[in-house]
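For this view, one protein chain was removed and the others were kept in their places.
Coming up: subunit A.
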Amino acid sequence: MAHGENAAGFEEHHGTGRYVAVWVALCVLTVATFLTSRLALGPPWHLLVAMAIAGGKATLVALFFMHLWDQPGANRLVFVTSLAFVALLIGLTVLDNATRFPLTNPPHEQTLRFQPPGEEPHVQEGERGQGRPGAIGRPAAEH
């Protein structure tokens, strides 16, 4: 708690060198994420590598540009708590989609052909505006 306070009761004031160092690191990481995206990494890895680099950059910005490194617990706690909710929201929503029976997800190419017996074709949320004007509202007529 006490770290980052000086005798006057206010936070310690750092030099400008730290900001410039962070900026250099952010530029290097940006180049790194650009270069790794040009490599043909496998499907999960290109996403994971890019997100890991973005996470590193975000950490640098939050800790040093936004001064969380120097600050007492409360502000850090607020931010870290929000990250937990970010993880819950994205994680659980994707998990929900990943564990569904495939046909209950919005249409993929092949599921467009399936029709429940005795029902009118209806538009599902996910297939609206999929770029083929003829397909809207008439998924069964595609093929």
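The working rule: contacts are C-beta pairs under 8 Å (C-beta built on N, C-alpha and C of every residue); 3 or more make two chains touch, one makes a residue touch a chain; residues count from 1.
Just so we're on the same page, contacts and distances are computed from a predicted model.
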### Query
One chain isn't displayed here; going by UniProt, is it "NADH-quinone oxidoreductase subunit J", "Deferrochelatase", "Cytochrome c oxidase subunit III" or "Sugar ABC transporter permease"?
"Cytochrome c oxidase subunit III"
### Query
If you put the missing chain back, which residues of subunit A would it touch?
8-10, 13-14, 16, 19-20, 22-23, 26-27, 30, 33-34, 37, 43, 46-47, 50-51, 53-54, 57-58, 61-62, 64-67, 71-72, 74-75, 78-79, 81-83, 85-86, 89-90, 93-94, 97-98, 105-109, 112, 126-133, 136
